[in-house]
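This structure is in structure tokens; I'll ask about it shortly.
Omission of a single protein chain aside, the complex is shown with its protein chains in their original locations.
After this line comes chain A, so read on.
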Amino acid sequence: MTLLAVERIKLFTTRSPWWGTLIALAIAIGFAALTTATADEGFVSVGSTQFGQFFALTVVMVLAALAITTEYRFGTIRTTFQAIPNRVSALLAKTTVVSSLALAIGLLAAFGALGISALIAPDANLALTSAADWRQVAGNGLVYALAAVLALAVGILLRHSAAAIAILLIYTAVIESLTPIIPEIGSTIHEWMPFNVVEKFLSGDGGTRAVAEAGPPLSTSTLSPWLALAYFAAIAFGMLAVALVVAHRRDA
């Protein structure tokens, strides 16, 4: 508990997490407001309100990576390990605090997006009536939290802000989306890439959308939604485990 309090103090006594939170919320909610306000009749649905989540999620991943890389950048990681020689505990506490913040941002972003759409288009059917509807909205909390774990792991491993952010952005924005282009094996590989898989958890087979285009491309994963989330979680925690072992062994 003490360690969580320590990491909470550290996280909220600098400004960047606040900015990151605001930007992520502005993107998710702003996107929803725009799509809903400009949409044709019959377009607005639970699914369409969550169009901007991927971009907000990227911001949260950057926030999470920075939470650890700035500690390396400014040397406070050494003060941290001096105060808490058990590095695994210290880093797990940080992971818990940062991913909790990500979970909160995910929920706020998703329900905020839904809420503003309901205000703009009061006649649209935005009631959460099915399990798929709930996953599409509330599920963002879990996805944000797990993505933050993954981003933290990358940050711990690389230690440099620029490197960690570059890898995360290039991977999510470029590598995953271009993989299907590879002849023959491309689409098979893509089927198992984590951000493609986790989209399955959120959007399922598109049942939350009025029209198929009202959201990001649907996942090509053949896993069930909850298996898809488990798979994403396994990758995030697997990377975290590797990062913790490395941080434990190397010089601070």
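The rule we apply is simple: a residue touches a chain if its C-beta (ideal position, glycine included) is under 8 Å from a C-beta of that chain, and two chains touch if they have at least 3 such contacts; residues count from 1.
The working rule: contacts and distances are computed from a predicted model.
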Subject >> Omitted chain, identified by the protein name its UniProt record gives, among "Transketolase", "ABC transporter ATP-binding protein", "Protein GlxC" or "Putative NAD-dependent formate dehydrogenase beta subunit" >> reply: "ABC transporter ATP-binding protein"
Original post:
Hey, which of A:86, A:130 or A:188 is the one touching the hidden chain?
Top reply: A:86
Subject >> Touching the absent chain when the full complex is considered, from A:41, A:123, A:184 or A:251 >> reply: A:251
Subject >> Touching residues on chain A - with respect to the absent chain >> reply: 2-3, 5-6, 9-10, 13-16, 70-71, 74-76, 78-86, 249, 251-252
